[in-house]
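Here's a structure for you.
Every protein chain but one is kept in place in this view of the complex.
Entry: chain A
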Amino acid sequence: MGADDARGFISLDELIRPRTVAEPDACGCAPESADQAAGCCAPTPAAAFVPVETHVKQRYDALAVQGASTLCCSPTSVYTPEELAAVPEWVLELSSGCGSPMNAIALRPGQTVVDFGCGAGLDLLIAARRVGETGRVIGVDASMQMVRTARRAAREMGLSNVDVRVGDIRRPPVREATVDVVMSNCVLGMFPDKQEVLRAVAGVLRPGGVAVISDVVYSDGGPPPPDVAVGESAGAEDFARCVVGMTESQYRDLVLGAGFGRVEMRSDGLVPYRDGAEVTSAMIFAYRDDSPAQPCC
């Protein structure tokens, strides 16, 4: 097959389509060629292995194309009308946060802020106004469609201090130790290996920097019921709905194990989740070292 053969091209959606993985047959061999396939290794239907991250990306790419999110909180319940003024309607429609890290921290003019999993860019655009022209905000999102949406919004709002990048937040396209504040609104919960993401968050922060993360965690009153999806056993749907599958205490330990010096957590109150468990939208403040907390709210 030639590279220019149209049938050979696979468009962007290869990224979000289930990838096929040849499973070992009863004989233990994975078929490699037609010759083999004729023998003991007859072709088996390819099993679909979909990494959780791919499923999540698929969901958010689809949302960006659709132009509206039905997930989570409405931005009007989180931000004031003044803050939302001039933010394009489609950005509000696509907002899928579970908290308001922007309201939990006082950004200062001139700061560098990164939004891990910025989506359509609502928090990013509001942060851009707060840090002013001398500051800089960088959004990172794995969904190309979401990145395009956020870029378009920044252009329409005339914000020149916004830089949106396609990237995997486990390996963020951000220089190490250059950022004052990392915010992440209901994103870490979508990754099976949260400590990997938290280590990446710690990596981009300057000494003294702080990460403000909102996530949906189980109440600390007791472990989640055994039939509730937890950690690695969580289904893709749980990840896409951002339920982390950890209690507050477990989350705190995870943050400290990822290279942060100190962690604070605030809870917005409990709400019932499926299977009788209770979850809360928690705000996690993770400090790069033991420096005093930044003034907030």
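To be clear about the criterion, a contact is a pair of C-beta atoms (placed from the backbone, for glycine too) under 8 Å apart; a residue touches a chain by one contact, two chains touch by 3 or more; residues count from 1.
Throughout what follows, contacts and distances are computed from a predicted model.
Entry comment: the absent subunit's protein name, as recorded by UniProt, is "Radical SAM protein", drawn from "Radical SAM protein", "Beta-ketoacyl-[acyl-carrier-protein] synthase III", "Sarcosine oxidase subunit delta" or "ABC transporter permease". Annotation: of A:Val147, A:Val187, A:Val201 or A:Ala286, A:Val147 touches the absent chain (contact as defined above). Of A:Arg108, A:Arg129, A:Arg152 or A:Arg165, it is A:Arg165 that touches the chain left out of the display.
The omitted chain makes contact with chain A at the following residues, 1-5, 7-12, 14-15, 32-33, 142, 144, 147, 163, 165-168, 170-171, 173-176.
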